[in-house]
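Of the protein chains in this complex, all but one are displayed in their positions.
Let's turn to subunit A:
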Amino acid sequence: MTRNDFLSVVPLFILTSAAILIMFSIAVKRNHKVIYIITLLSLLADFVYVVANMAGTRHELEPLFVIDGFGVFYIGLILLTSLLVTMMSYAYFEQREERKEEYYILLILATLGSVVLVISKHFVSLFLGLEILSVALYAMIAYLRKRERSDEAGIKYLILAAFSSAFLLFGMALVYVTTGTMSFEGMAQYLATVQGLPFMMVAGLGMMVVGMGFKLSVVPFHMWAADVYEGAPAPVTAFIATVSKGGMVGLLVRFFDTLHAQQYPVLVLIFTCIAITSMLAGNFLALRQNNVKRVLAYSSISHMGYLLVAFIAGDAMGTEAVTFYLVAYFVTTLGAFGILATLSDTERDAEVMDDYRGLLWRRPWTAAIFTAMLLSLAGIPLTAGFVGKFYVIAAGVHTQQWLLVVMLAVNSVVGLYYYIRIIAVMFEQPQRDSDQPHMLHPVAYIISGFTMAILTVSLIWLGVFPAGLMGIIKGLL
């Protein structure tokens, strides 16, 4: 291993050593605050390292990793998102009785898995990253064991994730049989020599799509989403919705772009079907939900569908649009779940509509932020979601995917209905005065408030001045 090799995987080392450090620290003494600070600092240090030292470099760590602008951007995004999830976790877990410390180990490991995914260029690293992520998530989802739904969610995720991993492995095997290589570039070279897509390759890629689609919770691999979102603790749900999906999106883009998959009609057809059904199913199933977490689960399914529109477009603009959309979606989703976590009490998460009734009058700031997040999900101007959606539609129109963009437009309208339904509930007059919940140490609220403030400011900033982020994305990709 050369010095350069080492330097380019320092972000992974920081994460692994942080996990080990936390383990030792727990062995010495359980202290939520100390562990929380270690987690925060290591994620922050990692992020700073990535931003300061790795932007603009390209380094290949044969045969597993490639660290290029795209990878660096996604690593940074994932680290930042994990950092924000950590920030909103403290107040949430402090209220809970269970042992909280191991949660942070799992969080860091899951982040590691996601980071590995976005820089892998080989099936082995892909699978390693995926499994590190999944195994950590099994435990995170069922972390609050005493709640009735969390076991259900954990087991559901475990079984389905294992199942989808099996599909992925089988698919990889088929691809390997056809191409004789496990590296993405090797496959691309093989494909360049043959006419069209060999049947075995189609079968293999199709099975891999099952595995990847599961992580993205796109239709028809979305069955777990609503239950897991509902059962998992709010910060974990935020993590699943962002980091876990983001890592997979990064991988998907890298894998299929290396293979130039958009030139094969059969693959485009598969993804088009997935995108359209995800948009439709996500939005229409969300219409009848009364649980905010489930609404957000179905909404995230449809958002992955929107994202696929840009992915299918496939050119440079498509990749930019995917990336921008992902950033906007991360900010928005984190914000929404952050609000959910803030409103949750010791017994349960704030997930039924009644928790939000009259919120605008009880806690105007919280409600205003949540409204902003929902409007961003709906893609209304002044928010990041609007620019993201605009970018995606632009990418779709650019490559003349008229069916997809029209479906996107239609679905946005359907989606609008359930977002404004939640907003309408928030500004209804409250029926009863809810008693003030048990108060924590004010610092916990300051940190949560600070997190939400960062998210809101970035939401509006990206909505009004998107040029900066667009420039960064264009520069790195």
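Please note the rule applied: contacts are C-beta pairs under 8 Å (C-beta built on N, C-alpha and C of every residue); 3 or more make two chains touch, one makes a residue touch a chain; residues count from 1.
Basically, contacts and distances are computed from a predicted model.
The complex includes a chain that is not drawn, and of the options "ABC transporter permease", "Amidase", "Rieske 2Fe-2S domain-containing protein" or "NADH-quinone oxidoreductase subunit M" the UniProt name matching it is "NADH-quinone oxidoreductase subunit M". Interface note: of A:200, A:416, A:444 or A:477, the residue touching the hidden chain in the full complex is A:416. Within the set A:35, A:393, A:455 or A:476, the residue that contacts the chain not displayed is A:393.
Touching the omitted chain from subunit A are residues 361, 375, 380-382, 386, 390, 393-394, 397-398, 405-406, 409-410, 412-413, 416-417, 420, 424, 427, 465-467, 470-471, 474.
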